[in-house]
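Here is the structure we will look at.
Other chains of the complex are left out, but the ones given are in their true place.
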Amino acid sequence: MTEFERAVEAVLFAAHEPLSPDEIARHVGEGDVGAALATLAERFIGHGIDLVTRGGRWHFQTAPDLAHLLRRTREEPRRLSRAATECLAIIAYHEPVTRAEIEAIRGVQISRGTIDVLMEAGWARTAGRRESPGRPLLYATTPDFLSHFGLGSRRDLPGIDDLKAAGLLDPLDEEALALSLESAGDED
Amino acid sequence: MERSEFFDGAAGDDALTLSLDGWEGPLDLLLTLARNQKVDLREISILALVDQYLAYLDGAKSLKLEIAADYLVMAAWLAYLKSCLLLPSDPVADPSPEELAWRLQQRLARLDAMREAGARLMGRDRLGRDVFARGNPEGLRLVRSSAWQSTPYQLFAAYGLVEARTQPVMHVVAHRAVMALDEAIERVARLLGGALDWTRLEAFLPASLDPGYARSALASSFVAVLELARQGRLELAQEAPFAPLELRASGR
């Protein structure tokens, strides 16, 4: 395999979209891009991936007979909204806890769907009722919650001092975090 | 050590003369001083290093720079170490001064090693900078059941925000030692006495290790000097912008 072919292969692999020979040439410089593409395409015959051309643009794609391994829909796992993340954190730190208590700690009401999302994700569960007027439902986290977040037990949650030292207890960063949590639209 | 020596001598490096803000703590300062002394940290003279550190702090003090407490804690410990090293050896001292000196050397070597390790890590072929993953992967059929994503960072940060948001806001006015203007006028006037020699403003300041108080004293004394000059009780001179302010009792 020539250095030039190696370069063409790497550029196509790293590209975000199919590339025309001209676009490839802009990255790899002098050389016969067409010939390199032909050699590469032949080399990948029989592999799990093919080098193919569509409308003059080249890209790697999974061999058609292996398409069943691929995602069927373009739908990606959804990010937990900020409200749901806060709600989950409160449950984890205070469980077992009622909805009213979650709202009191959060200082903001939570919408109906928020806890449902956590239960659907398999991270929160109901944990009986509190023996107080109205017998409100209690919520707690699940073993899946611990394993998803890499915690051995709830005792491994960072304490307030840890959060503070790590710079995670600071309203100044609220904007940055809000961006990172990128509300998924079910914000309340 | 004279100020000129402080600037031109041991330090050498410009960065050393700026301020303490540029240092990531006393150990960082010590390591830089040690590095300037010898490239091989195992060969440095701890006694010389202690002197350089203390001289550096003296220099910073004479410039009225604010000195954080941890630098002073380190200075006190180093002064103690130095006295132990100079005293006739006490066979029952545990740990021995030599042991303490060796530990300091080891701490410097450790910080140095981590600094270099960090630089070597950053210089590696990094994914997304030097080597690249597939640009447009098709994605795999979901095997895991959870359709929701979140990370420990997001979880902890979310709780930190809740805590920060709901903590009662408290405004604490910290007690700060200050020198009042009246006090400064009285003090400068008294110290100036009948002095006819030009004297720098700094000489009229009280010795204090409290950087807050030192700054307050400097500010108040400066205003006091202006007021006394206005009253014609002293003369004020400055050779160039930012040169030292000098004063003497008015000849009248």
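The first chain written gets the first letter, and so on, giving A and B; residue counts start at 1 in each chain.
We take it that contacts are C-beta pairs under 8 Å (C-beta built on N, C-alpha and C of every residue); 3 or more make two chains touch, one makes a residue touch a chain.
Note that the structure is a prediction, hence the values are computed from the model and not measured.
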item: Formula for the entire assembly, written in the chain labels shown; value: A x2, B x1
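The criterion applied here is as follows: only the chains that are shown with their structure count from here on.
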item: Gap in Å, rounded to a whole number, between the CA centres of chain B and chain A; value: 42
item: Residues on chain A engaged by chain B in the complex (per definition of touch); value: 10, 13-17, 59-62, 68-72, 74, 76-80, 82, 85-86, 88-90, 92-93, 105-107, 117, 120-123, 144, 148-151, 157-158, 160, 163-164, 166, 168-171, 173-174, 177, 180-181
item: Footprint of chain A on chain B - complex, ascending; value: 132-136, 138-142, 145-152, 154-166
